[in-house]
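Notes to accompany the following structure.
Excluded from the complex is one protein chain; the other protein chains are retained at their positions.
Then we have subunit A:
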Amino acid sequence: MNRMEMLNEELIFTILDYLHEDEDPLALKSFSLTCKSFCTLESRHRRSAKLLCPDLLAAVLRRYNRLSHLDLSLCPRVDDALLTTLTLSSFLSSLRSLKLTRCRFVTRLGMADLRPNLVELDLSNATELTDSAASAISRAKNLRKLWLVRCKLVSDMAIGCIAVGCSELRSISLKWCLRVTDLGVGLLALKCTQLRYLDLSYVPITEKCLNSVLQLAYLEDLILVGCLGIDDDGLASLKESCGTMRTLDLSNCQNISHIGLSNMTRGAGYLHQLTLSYGAAVGTHLYPAFFNLCFSCFLKLTVTVDVVKCLQNFSMLQCLKLDGCDVTSSALKMIGNWCGSLRELSLIKCSGVTDEGISAIAKRHTGLRKLGITCCRKITSFAIDCVTRSCTSLTCLKMEACSLVSKEAFSLIGHRCQFLEELDVTDDDLDDQGLKYISRCSRLFSLKLGICLNITDEGLIHVGMHCSRLKELDLYRAMRVTDVGISAVAQGCGILESINMAYCDKITDASLISLSKCGKLKALEMRGCPRITSVGLAAIAAGCRQLAILDIKKCHKIDNSGMIPLPQYSQNLKQINLSYCSVTDVGLLALASISRLQNMTILHLCGLSPNGLAAALLACGGLKKVKLHTSFKALLHPSLLEHMESRGCVFQWRDKPFQPQATPCAGGGFVQKRTSNVIEQV
């Protein structure tokens, strides 16, 4: 008798609840492979599915008939026929949420088949979705959440249909919907009175629609990034805005100054988060707006609740992002004097941030959890001293490229910030001693040590010894690091998920062999490590079965023998960069049998022939994006390219000249590029 059969359904379902696919994709698979009853139970338990290959849809629907969430965003081609299958399937009465990101091939016919009981729909990046197709969404009367990011062809007409049809909408994102105007947004605000979340970033709207938007009774989050049509004059005509607003994002709204802001936030007493990144000049003018905000908050609360509670709830604004603004020292002091309590403050790339300003803020907002002072180049150890002394509960500190911060500051961080989880000290003056102190922050899960040219294995050994929770380690151009340090990290940080060793040219296969013990490794970047060979890669492939992102650009010694183990073990590989390797047709074809592979960059592979490339492209059915050198465009048959494109693959042609094998130097150019990249990501 099977003991497992003694477990009743509820118990098994509870067990299944604990098996998260994100942590271990194979857990559920092995569970369902245990026995038939487990398999049945698992299929009854599963609520969400993420498909890689559209061909399996029918089988998936047959097996998992209680799916409520279906994600087709990884399928290279989602077309009308697929959606029709979805609709015709009698098993799928429970489907509530559907993700169709990047479906470039869906037309009106497919959309017309959508189930009317959908609650969530994500059609982001459907850049070819027409009005008539989008208007079919309005049949889903119960829709609560709709994402239409970058649906560039969708215009007011479709938005009007959606507004009228889906009156239950709670959240909608129209980011980058460049053909939507005031009319559509205005109608949306009038018809969908339940809206909570509204993202209008980069939509060419003006203040005309904002009046009706701000009249929404339940609006909590309003994202207006890059709405250049909104300016102070327009905002001056606004009526009282809704009091329920919690998040307001005005990043990149370059035509709004403090006057417009104060107009807009008039009455928004519950604002929790305010983002003003890359806005117009936020100088000392800014604080009247904040004062306005505080004051209105105060008034509102004295009217509604008693004074004591008012004082407690005074600190409604928790998150303030001023990235890229011109912030003056006096403005920062004003924030410091202000009676709220910030949890999150981002001053990334703000010029004019000084020690005085930071210290004033730190003294006041002791509850600060996240602080971003990347590229605040005037900051010295004094500011870090103040921050670490006052804000003891700091969990995230981003201080990339604060070059004036001296070595002592890192010992302060290590001693005082016991709760630190994320630390970015890229391009700082950090040495082994500093790293030793930092390693005292045992809760760290993300540590970025890029371009810290002074750190050696000694520091990394400390990290390996103490930071056992580390998941992400960035050693970009930390050029003095060798195998010893990497091995120490690999040994100590068993749950490491992502490591960047780009241009650490001293590391060899030994590092990889030790890293292969990190079974959860998902992203491995080691471009420009010329000593690594196929042996190391094979070890990684065998050990790290969850590897999804692999960058071996300019690892010249890696050849076909390194590629062969990848399909054998790393079936989860999604993205690979093979440029400048010694891989030829055979290696590429071997790689092509990885069914999950979606993203390939193949530039300057000397041994690659057009035929081999064509074969690999054809064999790899799941490809979505391939970066190739322009010279291949003429060599590949145009009908092949067309065939690939119809399968859902996008080609990106690059025309970079071949860079001969040379010792890459950590010149200023690289540093600059790296820094700017970081800023853009922020």
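Here, contacts are C-beta pairs under 8 Å (C-beta built on N, C-alpha and C of every residue); 3 or more make two chains touch, one makes a residue touch a chain; residues count from 1.
The rule is short, and it goes like this: contacts and distances are computed from a predicted model.
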Complex member absent from the view - protein name from UniProt, among "C2H2-type domain-containing protein", "Cell cycle control protein", "GATOR2 complex protein WDR24" or "Proteasome assembly chaperone 2": "C2H2-type domain-containing protein"
Sole contact to the chain not displayed, among A:Leu28, A:Ala58 or A:Leu640: A:Leu640
Among A:Gly160, A:Gly260, A:Gly434 or A:Gly485, residue touching the chain not depicted: A:Gly160
Hidden-chain contact residue, picked from the options A:Pro76, A:Gly110 or A:Gly186: A:Gly186
Residue of A:Ser43, A:Thr85 or A:Ser132 touching the missing chain in the full complex: A:Ser132
Contacts of subunit A with the absent chain, listed as residue ranges: 107-108, 130-132, 135, 138, 156-158, 160-161, 164-165, 183-184, 186-187, 190-191, 589, 592-593, 611-612, 614-615, 618-619, 621, 637, 639-640, 642-643, 646
